[in-house]
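What follows is a single structure, written as structure tokens, with notes after it.
Here the complex is missing a single protein chain, while all its other protein chains stay put.
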Amino acid sequence: MRMVLYASLLVIALVALWLLLPTQSQAATTHHVTIDAAQYEFSPGRIEVAQGDEVIITLTASDVVHGLYLDGYDIEQQVLPGVSQQIRFFADQPGKFRYRCSVSCGALHPFMIGELVVSSNAPFRQAVAAVLLAVAGSIFYLSRFRSSQNEQGSETTRA
Amino acid sequence: MMKRERLARLLVLGIFVALPLALLGYQYGLRPLTAPHRVIDIVAAAPEAGGFQPDSIQVQTGETVTLRFSAPDVTHGIAIGPGLGIDIGSVEPGQVREITLTFDHAGTFTFYCNTWCSRDHWRMRGVLSVYDTDGSLPAPSRDPVIDQLVAEGVDIDAAHSGQTNHTEAVALVPSPERGAVLLPNLTVPHEVGNSQRRRTHTLAEAAALLQAANPTASEQDVIDAAAALWLPSPAPPADTARLYQQNCAACHGETGSGQSLSTITTASEPAAFADFSYMLHMRSDVLYAKIRRGGMGTDMPNFGTLFMPDETWALVDYLWGLTLAAE
Partner (left out) sequence: MAADTRVDVLRRLPLLARLLKSRAFQPALMLLTLFVFTLAILTGWFGTPAGSRNFGIVFVWIVWWALLIVILVPFFGRLWCMICPIPAPGEWLQRRGIIRRAPGKLRSLHRRWDRRLKNMWLQNFGFLTIATFSAIILTRPNISAWVLFGFIVLAIVLSLIFDNRVFCRYVCPVGGFIGLYAMMAPIELRARDCAACKAHRTKDCVTGSAAGYGCPWMVYPGNLQRNTYCGLCMECLKTCPKDNITIRVRPVGADLLVMKEHRLDEAYKAFIMLACALLYSVVLLGPWGWLKDAANMESLPAWAAYAAAFWGINLLVLPGMFGGVTIIARFAAKQTAPLRQLFIDYAYALVPLGLAAWIAFSLGFVFANGSYALSVISDPFGWGWNLFGTAELSWTPILPGAVNLLQMGVLTGGLLFGINVIHRVAAHHSPGRALHATLPFAGLLTTLTLVFLWLYLG
């Protein structure tokens, strides 16, 4: 029984380590994306590109003045309805970066958010790996070192 | 202990009574009273939420006033015209933008939003009346160009699309550059060469006159030569592009494609200036009149109370630029 548990923990740990392996990179491409900003949504709300790709965004606004601020890349661009804007950058950092409306556009303006995911999204893989390793480690610790205390489990209730 | 208690009670009184009185008293009482001249607070809201409040302001010539615009909802752009050259720029929600003005001559002006802010954006206008010291207000002057069109019996609002006689010409793509090269070798009739006359006649008619004067020239040559004549020279000033983007682009498209914002629903399709077949039979003075007077039965607003005549002509030139540079 214990062996089954340890084997499962090992599998979890291996999955975590696999997540940490570097992924093979593909040749960089250029993405042309049109992002339309309207209360209170960017369409598309999620863009996925690979690390190293060039991203050319045509930004439009279809109801009121909006803006786009891209976390992590420190890009800011206002956009008026009817007059489109171009944003161009290289997705050199991996991870998920939110683009937020940067011009107050109404009540829910602070929550007008889109997501740029630069794969292979190493920070997310690392975070998942860290959680899996931590959980496996903590279960291992509990089974190995805390089980001897089990008979005195009632110590947890104090008078 | 009682001393501290009394102090605490005083502080509570201060927070509940003195704090509101001081803040509101300053803003609504003391501040306007102590200002060196009249201060007018104007809320700039989208028309659906009330538009400008107030939307009518009266001042005297020689009087100094400060206009303070604040936006409660979305970003607006504030300008005052015609002929004042005042563009305060964008007013973001929660911000206050102010301007202090002294008028030296009487007249009726319009303060308006020049940033698309809602479906009814163009209704966001207010009247600024500057009275003479004797209390009179000059009557608005008539526009001779529009008067002339009316006298001629031209229907400014006639539908233009689909009434093409020269269907063959529509297939042609005009090249003003090529036309400019051809022009010196062509016989240009007197009427076509007159730039004032070009404003009151269509490009199609000029092409027909050119063709009659130069029977050997090909249809393409004729169209190109006419296009070269119609291409505004010199090009309209840079301000005009901004004027177009602020006031026209949201409906007619940045490039004059007629493709408007997805959220705009106009009674009829916005005119496409990039469409040569539309412009081929369009007189410049009719375009001018449409801009100044608005389009009856369409959602085209009037801009005559915002722009000067020369600004309007520059816009017409800009439209021709969109048509002829589009290819």
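The chains carry the letters A and B, assigned in the order they are written, with residues numbered from 1 in each.
Here, a contact is a pair of C-beta atoms (placed from the backbone, for glycine too) under 8 Å apart; a residue touches a chain by one contact, two chains touch by 3 or more.
Since this is a predicted model, take the numbers as computed values, not measurements.
Enquirer: Which residue among B:15, B:137, B:150 or B:212 touches the omitted chain?
Expert: B:15
Enquirer: Of A:28, A:56 or A:134, which sits in contact with the chain we cannot see?
Expert: Once the missing chain is taken into account, the touching residue is A:134.
Enquirer: Just the residue numbers, please: which parts of chain B touch the chain that's not shown?
Expert: On the side of chain B, residues 1-2, 4-5, 8-9, 11-12, 15-16, 19-20, 23-24, 27, 68, 70-73, 92-96, 98 touch the unshown chain.
Enquirer: Given the full complex, what residues of chain A touch the hidden partner chain?
Expert: 5, 38, 40-43, 45-46, 69, 71-72, 95-98, 100, 102, 104, 107-115, 117, 121, 123-124, 127-128, 130-132, 134-135, 138-139, 142-143, 146-147, 149-158
Note that only the chains that are shown with their structure count from here on.
Enquirer: Per the centroid of Cα atoms for each chain, what is the distance between chain A and chain B, given in Å?
Expert: Centre separation, chain A to chain B: 45 Å.
Enquirer: Help me check something: in the complex, which residues belonging to chain A touch chain B?
Expert: Its residues touching chain B are 36, 38, 62-65, 80-84, 103-106.
Enquirer: Where on chain B does chain A make contact in their complex?
Expert: Where chain B meets chain A, its residues are 73-75, 90, 92-94, 115-118, 245-246, 249-251, 253-254, 260-263.
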